[in-house]
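Every protein chain of the complex appears in place save one, which is left out.
Let's turn to subunit A:
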Amino acid sequence: MKITIKSILGAALISVLSYGCSESLLDKDPISSFSGQGFYKKASDAQAGVNGIYNSLQSTMRLNFAYWGEGRADNVTTRHSGDPFALQQNALTPIINSAKWDNFYTLISRANYAIKYTPTVFQTEDSPLRNQLLGQARGLRGLAYFYLTRIWGDVPLITEPYESVEQDIFVARTPSADVLKQVEEDLLFAAENCADNYTGDRDKVLFTKSAAQAFLTHLYMWQKRYDKAIETADKIITGNRHSLVSISDWNNIFTMGRSAESIFEVGYNETQTNALRVLYALGSDSDYVPSANFIASIEEGDLRKEKIYDVTQAQPRKIWKFFGEGFNDESADPSSNNIVLTRLSDIILLKAEAHANLNQNDDALTLLNQIRRRAGLEIMDASSANNLYGSLIGAILHERSIELSFEGHRWFDLVRTGLAIPTMKPINGLSDERNIVWPIFETTILRNPNLEQNEFYK
């Protein structure tokens, strides 16, 4: 028995000693994720880092693309309380959800990580994958800052990732002109380095050269740099990578996605979903229905009319555009359709508008009539444009309003053409220029002493 005692004691002592010597027992690295510093090691990591940026683009756009792009404009009305009501009534407060910019900055943070670390995992600077990934990261970052300035004006400009508490986390706002410089730089880089196109399941849902050019066109229109806009739009139109679909396939641009006409769309599927159905198509309870003005503004004989909303009802309660004619699901479940952010018709009409601004009316009319012809409408000339819509620009904007209805363009079109106040004043009393930007969300202000609320909302 003595032996047993000794051996047990021995074992106990050994175990005691081995513990004492091995505090490394307490070094535990993450198993299913990476520690903050340890992620970027190989090309596939860089690829995953960029996919992570798109992931936040999904959350950014899933609902709010409509609040930002349509909610304050004249094409929709709402019976819903909350954001839809506040936006439609021009009663914006710092506590509405669309005043949150969190998702944009999550996207930017992920992009900043990717931009900093992607080069570290490639041996050479001319690796095509390296440049495509960097191009996508910068293109997405540029897109995010473009939306940010259009919605809030001056915003904090952050181009480096946060990796330690030592960094300055209370960043003040940068003038929007400077932010837009960064947007242009990022998009130009993307237009240079992104892939021409993708096939299969990457088609349209990844950032390409033409996606970069399309958003550059938008940027130049926003900045009223019409020459630049025409030049950039031309690259897309003559690039032959995109073509207008026939009117019978028009709904398919949205219902099926990845159409020939599409330039860039945010991909969604059965599990990564968005709110299109709740926004537009849930007849009993959707956020938005077409406004009476909008319905009245559709020209006689427009083939798109019955593709846009439920024409069977006197008081339409469903927007069919994104789900197809006759759509009648009554579920508040989320949708899996892609959200098309820009497409060829959008660029054609922007180019037309740029020409019109430069008084190049023939060029403008040619482009405009391309879209009208498809919709089964009469060819327009300068005088009919003037008669019907006051000006050629007015006609083009009207065409954008119908063709691109509910796709998230209308409000920005009104703002950049200075029509926001004239259009919305009779509807909801919008009258102050400073009211055009959104307020910054309350807690965002409270968490950062260096941020000031937008003037109108103080």
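Keep this in mind: a residue touches a chain if its C-beta (ideal position, glycine included) is under 8 Å from a C-beta of that chain, and two chains touch if they have at least 3 such contacts; residues count from 1.
In this text, contacts and distances are computed from a predicted model.
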Among "DNA-binding transcriptional regulator, LysR family", "ABC transporter permease", "TonB-dependent receptor" or "Sulfite reductase, dissimilatory-type subunit alpha", UniProt-listed name of the chain not shown: "TonB-dependent receptor"
Contact partner of the left-out chain, one of A:Asn51, A:Ser127 or A:Asn197: A:Asn51
Residue of A:Asp178, A:Asp329, A:Glu378 or A:Glu452 in touch with the missing chain, whole complex considered: A:Asp329
Of A:Ile95, A:Ala177, A:Met256 or A:Leu303, the one touching the omitted chain in the full complex: A:Ile95
Given A:Phe122, A:Tyr162 or A:Phe456, the one touching the chain that is not displayed: A:Tyr162
Of A:Gly267, A:Pro290 or A:Pro316, the one touching the omitted chain in the full complex: A:Gly267
Residues from subunit A at the interface with the omitted partner, ascending: 1, 4-5, 8-9, 11-12, 15-16, 19, 23, 25-39, 45, 47-56, 58, 79-82, 85, 91, 93, 95, 101-102, 105-106, 108-110, 112-113, 156, 158, 161-165, 169-171, 201-202, 205, 267-272, 282-285, 315, 317, 329-332, 442-444, 446-448, 451
